[in-house]
Structures are given as C-alpha cells and as structure tokens.
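The other protein chains are all here in position, but one chain of the complex has been omitted.
Chains here go by letter, A, B and C, matching the order in which they are written, and residues are numbered from 1 within each.
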Amino acid sequence: MKLSTATSMLVAARAEAERLGVNVCISIVDAAAWPVASIRMDGALLGAIDVSARKARTSVLFQMDSADFGAVGCPGGEAYTLENTNGGLTSFGGGIVLKSDDGTVLGAVGVSGASVDGDIAIGRAAARALAV
Amino acid sequence: MKLSTATSMLVAARAEAERLGVNVCISIVDAAAWPVASIRMDGALLGAIDVSARKARTSVLFQMDSADFGAVGCPGGEAYTLENTNGGLTSFGGGIVLKSDDGTVLGAVGVSGASVDGDIAIGRAAARALAV
Amino acid sequence: MKLSTATSMLVAARAEAERLGVNVCISIVDAAAWPVASIRMDGALLGAIDVSARKARTSVLFQMDSADFGAVGCPGGEAYTLENTNGGLTSFGGGIVLKSDDGTVLGAVGVSGASVDGDIAIGRAAARALAV
Partner (left out) sequence: MKLSTATSMLVAARAEAERLGVNVCISIVDAAAWPVASIRMDGALLGAIDVSARKARTSVLFQMDSADFGAVGCPGGEAYTLENTNGGLTSFGGGIVLKSDDGTVLGAVGVSGASVDGDIAIGRAAARALAV
C-alpha cells in the first residue's frame, strides 16, 4: 500500500463524510496491518481515533469487513472470544478489507465517528478510490 | 514436552491441513503453558497466529479442549467471564489438551485459520502423533 | 489543531524529507496529545511509526522538543525515569512542540526514520508551515 494510494482514499473518504455531514476518523493499514496514514476530522469524537484503527486492523487480519467479522466473533457466534484476540478487535461495521482485482489483500480502511451505516459508506468510498 | 515430540506433532498437523487444503497456524505449549514450537503455514491469516497460541494456552490452563471450555466460559455459561481471565482465553474449538495414557497433562496444541471443525481436525491429527 | 493545519504541516514535512532523500513517519497531535493526522512514507522503517507518535506525544505532554526532554529524562539527567512515565516517552530529537505567537501550545509533530538531525529538520519544516 503506497502512501499516495492511501492519501487518495483519505480524500475520497473525507469527501463522503462531508457529503453525509459527519465528522469521522479514518485509518488505513497495509496488508500486514501496519498503519500507512490516518486523519481525524475536526469535531470527530476522540474515542473514534482508536476505533477506526481497530476496525482497519480487524479487517486486514481476518481478510473480511469488520461487519462480517462481527457476525462470527460475538456471544452466540461461531467464534465468541475471537474478538478479544490480537489486542482487541472490532465486531461491527466500518472496517473494509481492500483487495486487488485478483483477490490479493492490499490492506484495509477503518472509519469511526458516524453511525455504523455512515462509517461503512465512508469506508466504501475509500475502497472505490483504491479501485480507480 | 520435548521439542522432538512437538516437531512430530507439527508435521502431522501440517499434513492434515494440506490434506484439507487449508492454511493454518499451529502452536504447541508444554504442561506449564510455555511455548515449545509454532508455525504459520504460507497463506494463513495473520490474525490466526495469536488465536492459535491462545487456543493452546486455554486448553492447557484448564486441562480441556477449547471447545469444551467454550461451553462454560461464555455469556449464559456456568462460568461466564472465565474467558476473560489469564490474559484472554478462547471459547471455541481448535485447542486440544494433550495427555499421556495415564491422564497426565503433557501440554496442548492450538490451531487456527481454517473453519472451527477444520481446526479441530488438525489439532486431533497433532494429538494422534503424540500418542505414537 | 485543525485537520487542515495538520495536513499543511504534513505536506511541508514530506517535502523536506524528499529534499533530504529520506523516508520517514510523521505524526501530528493536538494540545491534548490526541492524534490529528499521520503518514508513513513509502520505504520508511516499520519501527518508526511508533517512534514518531511517541516523539509527538512527548513534546506536547511536557511542552518542549523531545531533544530538550532527553537532556532531562535520561540516566544522569535531572529527572531520570521521567522518560518511563506516560506510557513511555522519547529522549532524543525529532519531536517539536508547536506554539502560537503568544506561546500557547497548539500541539506537536513527531518525525522518525531519518537521522536524529534529519528528523529534527523535517519536524521544523512542519512547524514553519504552522506559522504561515
């Protein structure tokens, strides 16, 4: 994941957040879960900084969106306690795994600070910028 | 748990994983929960490294397979929150406690990266190699 | 510390890094030590991600550049062990405290990945962009 790619995704994600009228934190990690770039929009919840980072980390470590991860790692799910591994993961939406056309995992984006649906929409806007 | 024993178990577990066509992480701990050997197969989820270690740890600390532990340590279980002790334990299958013929606990193996059933099958393959 | 301000600083810092021919990580925190934005340039050492964040944190928590902090918080210094507080601080250069014209602390920037002198130069380039 190049910084220029991450920057393009941040621009797209931020534009979507502004369109929705919300203030969020956005984190982008590479395929090995190392941070590439992150921003906190003015007015975003302080608590959202860590959440956005964990959503991105969750998505890349298990190669699935955090919403899908949450269906497995939760009380009553197939793998309850999975969410407590790897330093603490995120079992709700807003983390989006990023893949190339051939399915190779390239990294992930995590968004937090809006509603879950809003976070997901913003993360998807970032993912679309990757595909360009 | 000798390293040569752990190595034999890793070989058997890996062969079973290859037979199943899955890529997993496998961790083996001794009776005091200290790591003896671990491997990550090519293509295994990064998130599975920590999970395999925690499954092995869970199984040896409570002298039961992690699937059995999960029936107790979960919301609604007899000992809900037990899964949050000891640095975080695992309440689903893939950790197998290893015992000698007379029932002495020798250690445990933890497998992660496939389905829960697949992880269990691979862990059992490792356990059978111990018995040889 | 507005995101737009932090972004301007990142642009200036990155330009200075490119001028020096080095690849660094750059973190910007607000006056309460919360992250605002961060980037990792292509090719930067993975270890520098955490270091850049700690340098920024050190500088804002003690309202001094990390190089000045390092003269105090070190074996033989006036406050040896101060560097072990607050989750672990940084006793060498590359963290720059950011102040307004009237001396109000606005935040800090932390740079890591080049030589200490290079990190300081890049951090100062970021600080100059704040002043514009």
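The criterion applied here is as follows: a residue touches a chain if its C-beta (ideal position, glycine included) is under 8 Å from a C-beta of that chain, and two chains touch if they have at least 3 such contacts.
What you see is a predicted model, and the numbers here were worked out from it, not measured in a lab.
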item	value
For the chain not depicted, the shown chains it touches	A, B, C
Touching the absent chain when the full complex is considered, from C:Thr5, C:Ser59 or C:Ser91	C:Ser91
Option from B:Lys2, B:Arg19 or B:Arg128 whose C-beta touches the chain left out	B:Lys2
Selected from C:Ala15, C:Ala31 or C:Cys74 as touching the chain missing from the view	C:Cys74
Which residue of B:Ile49, B:Ala67, B:Val111 or B:Ala126 touches the chain not shown here	B:Ile49
Residues from chain C at the interface with the omitted partner, ascending	45-47, 50-51, 54, 70, 73-76, 83-84, 88-92, 116
For chain A, the residues touching the chain missing from this view	30, 32-34
Residue ranges of chain B at the interface with the undisplayed chain	2-4, 6-7, 34-42, 46, 49
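The definition used in the following text is that only the chains that are shown with their structure count from here on.
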item	value
Rotation angle superposing chain A onto its copy chain B by C-alpha atoms, nearest 5 degrees	90
Interface numbering overlap (same over half, different under half) for chain A and chain C	same
Rounded Å distance, chain A centre to chain B centre (Cα mean)	30
Inter-centroid spacing, chain C versus chain A (mean Cα positions, whole Å)	26
Residue list for chain B, restricted to those that touch at least two other chains	none
